[in-house]
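Only one protein chain is missing from this complex, and each of the others stays in its spot.
In this document, chain identifiers A and B correspond to the written order of the chains, with residue numbering beginning at 1 in each.
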Amino acid sequence: MSFKHKHLLSVAPLSADEIMLILETADSFKEVSGREIKKVPALRGKTVVNLFFEPSTRTRTSFELAAKRLSADVINFSPSNSSVVKGETLLDTARNIEAMQADIIVLRHPAAGAAETLARGVKSSVINAGDGWHEHPTQALLDLYTLREKKRNFNGLRVAIVGDVAHSRVARSNIHALTKVGAEVRVVGPRTMMPFGIERLGVRMYDNLDEGLRGVDVIMMLRLQLERQGRALYPTIREYSRLYGLTAERLKLAEAGALVMHPGPINRGVEIAPDVADSFSSVILDQVTNGVAVRMGILYLLSGANQ
Amino acid sequence: MTTRAANEKLIMDASEVSRALTRIAHEILERNKGTRELALVGIRTGGVHLAHRLAKRIQEIEHAKVPIGELDITLYRDDLSLRKEQPILKTTHVPFNIADLKVVLVDDVLFTGRTIRAAMDGLIDLGRPAEIQLAVLVDRGHRQLPIKATYIGKNIPTAGDEVVQVFLEEDGEEDRVVTRQGLQNS
Partner (left out) sequence: MTILIKGGQVVDPGRVNGPADVLIENGKVTAVGQKLKAPADATVVDAAGRGVMPGFIDLHVHFREPGFEYKETIQSGTAAAVAGGFTSVCCMPNTSPVNDNQSITEFILEKARAAGNANVFPVGAITKGSEGKELAEIGDLRRAGCVAISDDGLPVMNSLVMRRAMEYAIAFDVPVVDHCEDLHLSEGGCMNEGFVSTQLGLPGVPAAAEDVMVARNLALAELTGARLHLAHLSTAGSVRMVRDAKSRGIKVTAEACPHHFMLTEEAVCGYNTHAKINPPLRTWADVQAIKDGLRDGTIDVIATDHAPHATQEKQQEFAAAPNGIVGLETAWPLTLTLVEEGVLSLEAAVAKLTTEPARAFSLQKGTLAPGADADVAIADLRESWEVDPARFRSKSRNTPFAGWKVKGRIRTTIVGGRVVYETP
């Protein structure tokens, strides 16, 4: 088993074995992250460019730390919206960056497919750090890593993904990843938040939260995009919260010891009641640590010599 | 069931391997005047089993337990940036603080010295040992770095393109060391 991909653009084309290889590789880096000297020389002389067209301090920092712990040189590049508006295309920007001899470009972009477009146009490896509503593969892989630590076995694991699935790259990547490794995935939310034909990705759709939570081992709450209010996805935050917010009462419908996850940042009192949020804050911190280890694993696997 | 390739030449049989390890255990104790501040760290994968065997012998001789660690040197290899696909990682597991210990690195075959260079770098990232020593079952020569073993089971003169292989019971083989013509040791 070896990792033969040049880029990580999405979870969709990965096999279950490749996903497991990434998680196992991350184990080694989790050990490194626990050392006093949290650094190994594996990517010495390589340059990693974080190219973020959308602000995301958490993902960017996680990649930066991961690259630095592998001894790579890191450049952070956040093109201002103005230069994009001026007509410099993504490819123009990327070619300029490539001239700096980037080996790996980590791209966050508001347009779905931006990472794929970039990968076609540059020689560097490309890691998708979130593209529009499409995918956020490293987030899903770190969610799986955390799940594996807490639940061990993916097979038959029942996972409910709750919220605005239609506009969530985290949901898409997690649906692909979880179904590939054998978990049973449900998506829960009003139809306004469910994309066309989502069931064909191998998930079951629930528009009632109580039914969706019954018997699940894991609950992934998606962040409600408050700015979407007024776009008729939901009438008011108050009603959304009442119908689709996770409360201590509702949590009892899930299996005892069910794990609650959230890609953060949480709207407390909206998708998650404050007491529930407090009770699982430890998992969120684990996700941060694991995020660095998983991203180190991915950077390592993609860092083979480019020809 | 053990199978042997036709072009294999037996260099050490099971009893020779056993005697060599017993001798190395004695030498380690002698040089370090017992087991105080002593630790064994096996280099994955061949060195790990040997480290465990040495620890067992040391315990039989001295009635003292020596901490054992396992070191994966992949991330310290000097050829990573030249490879198209990266090698699979195995975990480093050194469950004790190596600072100020006398650490005996254990490996099966000493060849170019590049693995040992990587292992020393890896080890030092875990802490600052008082001393690093090196125990190998076989030294086959052809060094490319100025590295020398502290303890050697057997010196074997080899041709550069010869393959030296150590088989151990832990991997379901009969203990032995063989040489073969052909492919370079990796």
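Rule of thumb we're sticking to: a residue touches a chain if its C-beta (ideal position, glycine included) is under 8 Å from a C-beta of that chain, and two chains touch if they have at least 3 such contacts.
Just so you know, these numbers come straight off a predicted model, no measurement behind them.
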{"item": "Visible chains that the absent chain touches, using the contact criterion stated earlier", "value": "A"}
{"item": "Full-complex contact with the absent chain, from A:Leu91, A:Val122 or A:Val270", "value": "A:Leu91"}
{"item": "Touching the absent chain when the full complex is considered, from A:Glu18, A:Asp103, A:Glu116 or A:Asp143", "value": "A:Glu116"}
{"item": "Which residue of A:Ile19, A:Ile104 or A:Ile198 touches the chain not shown here", "value": "A:Ile198"}
{"item": "Sole residue of A:Lys30, A:Arg172 or A:His262 that reaches the chain not shown, by the stated touch rule", "value": "A:Arg172"}
{"item": "On chain A, residues whose C-beta touches the chain left out of the figure", "value": "12, 89-91, 109, 111-114, 116-117, 121, 131-135, 169, 172, 195-198, 200-201"}
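The rule is short, and it goes like this: only the chains that are shown with their structure count from here on.
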{"item": "Intercentroid distance (Cα basis), chain B paired with chain A, Å", "value": "41"}
{"item": "Interfacial residue positions of chain B with respect to chain A in the complex", "value": "72, 74-76, 80-86, 88-93, 121-122, 125-127"}
{"item": "Residues of chain A touching chain B in the complex", "value": "1-4, 21, 24-25, 27-28, 31-32, 35-37, 39-46, 300-301, 303-305, 307"}
